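The complex appears here without one of its protein chains, the remainder shown in place.
And then chain A:
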Amino acid sequence: MSPSSPGRIVVVGAGMVAHRFADQLRSRSAEGDWRLTVIGDEPLLPYDRVHLSDLFTGKDAAALALEPSVWADPRITLVTGERVERLDRDARTVTTATGRVEPYDTLVLATGSWAWTPRTEGTDLPGVFSYRTVADVVAVQEWAATRAAELGRPLTGVVVGGGVLGLEAAAALQGLGATTTVVEFADRLMNVQLDDGGGEALRVLVTANGVEVRTAAAAVRLGAADDGAVATMDLSTGATVPADVVVFSTGIRPRDRLARESGLAIGERGGVVVGRTCRTSDPAVWAIGECASFEGECVGLVAPGNLMADVVASQLFGGPRTYTPAPEGTRLKGAGVEAASFGDVFGLTPGALEVTLADPVARTYRKIVVSDDARTLLGGVFVGDASLYASLRPLLGRPLGADPSAFLAPEGGAPAPGGDVPDDVVVCSCANVSAGSVRAAVTEHGCTTVGEVKACTKAGTVCGSCVPLLTKIVTATLEDAGITVSRAMCEHFAMPRAELFALVREGGLRTFSEVVAAHGTGRGCVICKPVVASILSSLGAGHVLEPEHAALQDTNDHVLANLQKDGTYSVVPRVPGGEITPEKLLVIAQVAQEFGLYTRITGAQRIGMFGARIDQLPAIWRRLVDAGMESGQAYGKSLRAVKSCVGSAWCRFGVQDSVGMGVRLELRYRGLRAPHKFKVGVSGCARECAEARGKDVGVIATEKGWNVYVGGNGGFTPRHAELLAEDLDDDRLVQVVDRFLAHYIQTADRLQRTAPWVADYPGGIEELRRVLVEDALGIGAQLDALVADHVDGYADEWRSTLEDPDKLRRFQAFVNAPGEHDPDLAYTAERGQARPARPGETAHHDPVVARTLEIVP
């Protein structure tokens, strides 16, 4: 062994940080002759503890495993399910509970933390849990299922501790069907990370989600039922609450017993004392992650632990890296509510200024803390809407670049920080990756896509909140480096969608094979096949399930229904203008009842039925089509619904017949395939009850006719539509909308909705007005023709499918077992209807039966 080689390395603890360390060691020293043994007491491969709550939503524990290829390195041995009981620093060995003795030259402690529970009477009762490991989660799930069965009623759950993990646990208990209360000792939720205003806003949101919140209360005693299981909790306020399942989330303590007993220096508040190199008081022993105490503190987050792992991996090979804690922020996740903060949350810096915007209607609370000259960003608190967190947190301690209030303005006046953040700013705090490293991944390591940068730097692979900023930096760097950001759609087509559209149209191509032979290579993929399908459909190449087109369709278009999480589908008939007769309602009700479909009014004025098996779709649609209904294309990249308000027919302010126009537009554009879905709204007056300006096309009545707005969007990046033309009569309105849609269909990129298409249109809305309204380019007639052809060729997809036995073949569940269907489907009851059951829940394979199950969650 050379003096600088770490020789035999042993890591105690096989958690997240140990995994990072092994991974770093391997990539830092691809050839070195070191040997690494990682010993952990949990029985599983090291897993992503941060996403533990995913197990509650049905995810398999195996899917949480952290990149397993690390363990395939022949120099690395992973031992799971073995606890290290003794550390002998003189002999340089560790000994496990089963007597295995492992000698080391270099020892790394990565033992993490344990979940601390206060010494309350009754914490040892059955039904009381902590929340730290996969085993904890499995135990809670099993308990919830069996206990509910024993008691024959829904459970009441109590979570003690109102911090981020407590709130996550509360949402999980709710998900298991328990009515849930959170008990918090402090006077507000997330009291470490939120100020009073933020804590209060969070309470409102959490309560609205159905979780009861009791602050300034401590659990003082747990009481047992006759059979000995937990049943009640006495609080310090004098109240007693029912408690069939209890989760303590009252903080963590470093697991430092081995270090303590072997005489290593221990911090005042626990944890193995380390310095900037992460060495402990014994030069052969290092400590990383939550068990390490740096400057008197152990940090319960993965990012600083990963940084420590990197430091030790560097130090072991004589590298220079040392540990400097980066300021951390906290973001609540898995609780169905947004809350995040970073930096000087309480404005304690002398002279700090706080700019706060509390919006009781939108239920948001946002605060930015800046230095006394209002320039330097010192901290922020965001509840209800944490979208600013990801973009502002990296700027902590730096110039904000705009007036703080501009960031908080409802319309987001100040641009979010973009691709120009300084190199040393940490963009991804989870994987500790700076803007500089992201740029280097592009300029030095040749990455050309966000995916490659993620794989190369690990940025964006943990919580994902940095991905938007990461994407901006990658794109900006590629452009700066003069690297043309590849325009290729995928490996099969080198051109973007708009170009392919023109080529297909000019070449008169009608099938995928023709298109790929003329302009592409290979046999296509999930990206280009649906694009070609959509282009062919926009150009009137026939039913989407004609033999040559069927193989191109994503499953949604292939079976004319939208795939749900369990592999079943939704059924959404078209309801033009939101008008529906009682007769049709009756048929919908009968179908839903007979097939046990979960039924709800959708967000777009129609009725969705969920949970239809693939083999049931034809029978369901037969009934609907016979009753005069047709496909609502809720599955296609095509027109969704035209939302309208009641308008002049009934409303005392209505100036035009908005329902009539809504129906006319819906019947005109139904089934029209486009680069992405599009939506239309029609309001009968400027009060705008149809929210038309949030749609791709918004039509608003005026005294003289109609104003038309384009490029609106709800969804992920909301945008108000911009005014394209004013005071149009009915026919002229239809013509302008025709042209707008046709131009969009011909020139937009794949999966680009109208909002970004309009925003990026060269020359902006003025130019669009010239082209579409004034026909300055003389393409009006050609655009009109595209829509006219569509209207002439329209036929209901479901009707024609039902008429064609060849197409119906696609709907069988098993090719060799007619009449059988997927035996793995299972449903449970919720609020009187069926929904897919989660593991451990009482379930029945038939949703008709499941709706009436006595609920045992």
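Keep in mind that, in the parts below, a residue touches a chain if its C-beta (ideal position, glycine included) is under 8 Å from a C-beta of that chain, and two chains touch if they have at least 3 such contacts; residues count from 1.
Note that in this section contacts and distances are computed from a predicted model.
For the chain of the complex excluded from view, the name given in UniProt is "Nitrite reductase" [choices: "Nitrite reductase", "Large ribosomal subunit protein uL3", "Biotin transporter" or "Monoheme cytochrome SoxX (Sulfur oxidation)"].
When you scan A:Arg439, A:His519 or A:His558 for touch with the missing chain, the hit is A:His558. Interface note for the absent chain: among A:Lys454, A:His519 or A:Arg606, the touching residue is A:Lys454. Mapped onto chain A, the interface with the missing chain covers residues 58-60, 62-63, 65-69, 451, 454, 460-461, 491-492, 522-526, 529-530, 547, 550-552, 554-556, 558-559, 563, 565-567, 614, 809, 812-817, 820, 822, 824.
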